[in-house]
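To start, the structure itself, in structure tokens.
A single protein chain has been removed from this complex, and every other one stays in its place.
And then chain A:
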């Protein structure tokens, strides 16, 4: 965590407690985390450990109840108003009354881009997720995986420097997932974006990340942070190398430790 580059996300002693009808739920407690520019950080942990909540706090969709957090040196709210990040939700959340191309263009319309600029970005990002030819289709005419890809295209078209992705590839088959993993790495390498990526898959986390944040539940907290020693250039078959497997084993141990804490 030696931040030579300026911090994009800086959280210290961050906590969030939901007040529910059956008492308070501590979704996050004492999260200390600094994410530098150009990092690819994966969040992994059992269901309910607060991964989505952490991402939502960064995105100013949820207010922390203790601690501090800054995004690009501002409060999350200011960062959101400045359109500092793109967010890919756990579900596609496409608008059924808009065609795919107009769904991807939605953030661009809101930003008030020119028609030509919109068309150019829509085409580029739909190409990127292999959805060219489906511009005029409606979301309900596509498969679940295609819808999720369209929602990724929408976040990419937004073209913010920070990308928050909540299990974006959870609903996809292995082959498409591999392909999109490659595409995402390629995009990340090319654009120097900062990416926060939630996943349940250890190989996916290890393959993509420069850093893996292992979280554990009740209360949701960061239990381990693993730096990846893999090179930036990563062909798919890097997943068979001993180095890769060693990192995966460390992540698995971290997850186990979190789980055994429960018992």
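FYI, a contact is a pair of C-beta atoms (placed from the backbone, for glycine too) under 8 Å apart; a residue touches a chain by one contact, two chains touch by 3 or more; residues count from 1.
Simple rule for what comes next: contacts and distances are computed from a predicted model.
A.B. asks: Of the options "Glycerol kinase", "NitT/TauT family transport system permease protein", "Protocatechuate 4,5-dioxygenase subunit alpha" or "Secreted protein", which is the UniProt protein name for the chain that has been left out of view?
C.D. replies: "NitT/TauT family transport system permease protein"
A.B. asks: Which one, A:25, A:106, A:171 or A:187, makes contact with the chain that was left out?
C.D. replies: A:106
A.B. asks: Of the listed residues A:87, A:134, A:169 or A:244, which contacts the missing chain in the full complex?
C.D. replies: A:87
A.B. asks: With the full complex in mind, choose from A:7, A:59, A:198 or A:215 the residue touching the hidden chain.
C.D. replies: Answering carefully, the residue with contact to the hidden chain is A:59.
A.B. asks: Which chain A residues would touch the chain omitted from the figure, given the whole complex?
C.D. replies: Interface with the chain not displayed, on the chain A side: 56, 59-61, 80-83, 85-87, 89, 91, 93, 95-97, 106-107, 109-111, 138, 140, 158.
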